[in-house]
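Handing you this structure, nothing more for now.
Here the complex is missing a single protein chain, while all its other protein chains stay put.
Then we have chain A:
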Amino acid sequence: MSEVQISACPACVAAPAAEETAHARDVRDTRFVLSLPAIYCAACISGVERELTKQPGVHAARVNLTLKRAQVEADEDVSVDDLIGALTKAGYEAYELDASAISATETDRKGRAILTRIAVSGFAMMNVMLLSIAVWSGASDVTRDMFHWVSAAIALPAIAYAAQPFFGSAWTALKARRLNMDVPISLAILLAGGMSLFETMESGRHAYFDAALSLTFFLLAGRYLDYRTRSVARSAAEELAALEVPRVTLVDGTVISIKDLEKGALVRVVPGARVPVDGIVVEGASELDRSLLTGESLPVETSVDSIVSAGEVNLTGPLVVKVTAAGEDSSLHRMADLVAMAETSRNKYTSLADRAAQIYAPTVHLLALAAFIGWMVATMDLRHSLNVAVAVLIITCPCALGLAVPAVTTAASGRLFRAGMLIKSATAIERLAEVDTVVFDKTGTLTEGKPELANLKDIAPHARSVAMALAAGSAHPLSGALFEAARAADIVPAPVRDIREVPGQGVEGMLGDKTVRLGRATWLGAVGLSQTATYLRIGEDAPIAFTFVDHLREGAADAVASLKRQGMDVVLLSGDAPAAVADIAQRIGIEAWDAECLPEAKALRVAELTRSGRKVLMVGDGLNDTAALAAAHVSISPASALEATRVVSDMVLLGKSLAPIGEATRVSVSATRRIRENFNIATLYNLVAIPVALAGYATPLAAALAMSASSITVSLNALRLRGKS
């Protein structure tokens, strides 16, 4: 299929490379899906694609910037870890996603279906409107009837196709004995179509085909805006599962899918890899980075008989793990269940639009019914009474209501996007406006989650260069930070020989005839400090401590100050040790804090606050925050968070700075005010239009004018939000 399209494209003849690109677009039988959370620009796209296609065995790679993903098609023997490694080396953060767990095509199809319906109704609306203008400007008798017939021929099939989403939703609501916004919409569209057809057959003067179509068109447009904001936020539980490493390496070297793994199997975890299962270590010693699961900033020592959980990252030595739980039962999966549970509770939020619909739908039906009965009693003319009832239904059209919320949400999203914040949930702005308590996570949110060497100045030059040489031999985060700091200070590494890593302890090497070691306090016989530190011992000299602080994220203090100025309570919940949390809380000006929180405990604290009547905004980045993020009234995560965490959040900070959070709460308050104003505008306009319609003076021209006027007013009011800064 793609072949035919491509040769039909004249530009492709001129640029053969474009044809290649077009091929890549249709990557079939995708083998890998990679998540690329940090890409944002044209250079990233070409960089990632170039890097991927350079790898041996890769046939095609296509980046989707909107979803921040790459699809890769490659030979059987290509390992996804090599691809991720190559990307990481080139500076692009990458994670593997389980392709089978992502139903991306499913949601795409939905979006395309709405677009198709918009196109059909828009096409029909324009053509019918042209014919209607002829009627309104005075076409009469046979000409008018012919125009009405042509309109009917275009409008009825178009309505039957394009308005299906409204009919479907209205039918479901009616079956459950409820009224939603789609019931009056469907009724108005159906009655307008039916009445107009009848009038056309009877050579009547008024036909409402154009009104029925523009109603469909405007409402579908609103629905598409809504869908777009929602589709960015895919089901969080789905992606959490997709993030779990789908393959494991057994002790004998065979690679199998995690689905086929049985309890008691022995799994090898190499340094740098994520632990794929819950289990017990039976061989090896290492350190594990648990920050994503628990928020601890310090790596944890592991040796034989230690318990490990899926999602932790192995840092230094190879481990053999005996499986106690895999896949469905693993802790990562249980976290996903927690999120799914928390999400259903949040779905109970009724948006302003829904609340308006609850008042609007019954009122409109009663009004139309009253008009019908009133005119029947007064004139006994069935046809005229029906016409008036239909006019009432059409003229009270919820166009303004249908656009009132999406237009404001789109304008507010646009403004916050420029400030560096992506809004994913349609109701997030409304919910954010109600917030009175803000809960922050520490590691990776208020801090950058990266240690920074604090006392380089206090250390003798010789020790500095020895430490630098040793640090270069280890992948440990503290070594990395030490090495970076030393390099920034233009220190030349000492000529240390035979550097080797002692798993779980540190690095050692030979300098001249002395043994030099860099590592844990206990290993070197040093007295451990209360803060994050690593120790250096040259020969038998006294150990020297290198202390580290967690670097505060840019804008963190501003954000906290701004939130406090807006009268909100700020709380810090962290999985880290008390000393580290207290230090950060004090530096940033937060009085209420809690340390050593388990993921469940965080979610519980948030739920507790919610029960006591607070509306909580949760800001966090780790997997350990996901449950709390989902339980909060509204949630924000930084772009550096894992995809899974960002998926649960209502908003994502695109830049490094936390400062936009203060701005976001302010914008959300004024956006909510705009939404209320829009509802008032719609009501006001109905107050004028309904009496006219009830009196039987409404014409199709009046209906078309009123509908367009109110829709434009509402959209313009929403746009006011963009300009002010």
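Simple rule for what comes next: contacts are C-beta pairs under 8 Å (C-beta built on N, C-alpha and C of every residue); 3 or more make two chains touch, one makes a residue touch a chain; residues count from 1.
In this section, contacts and distances are computed from a predicted model.
Engineer: Given the options "Lipoprotein", "PotH_1 protein", "Monovalent cation/H+ antiporter subunit F" or "Cbb3-type cytochrome oxidase maturation protein", say which is the protein name UniProt records for the missing chain.
Structural biologist: "Cbb3-type cytochrome oxidase maturation protein"
Engineer: Hey, which of A:V33, A:A60, A:A94 or A:V120 is the one touching the hidden chain?
Structural biologist: Residue touching the chain left out of view: A:V120.
Engineer: Which candidate, A:N64, A:T547, A:S670 or A:T713, sits in contact with the chain we can't see?
Structural biologist: Touches the omitted chain: A:N64.
Engineer: In the complete assembly, which of A:A42, A:A176 or A:M380 touches the absent chain?
Structural biologist: Only one listed residue reaches the unshown chain, and that is A:A42.
Engineer: Name, in rising order, the residues on chain A that touch the hidden chain in the full complex.
Structural biologist: Counting only chain A, the missing chain is touched by 5, 15-18, 20-21, 25, 41-43, 45-46, 50, 63-67, 108, 111-112, 115-116, 119-120, 123, 126-127, 130-131, 143, 146, 150, 154.
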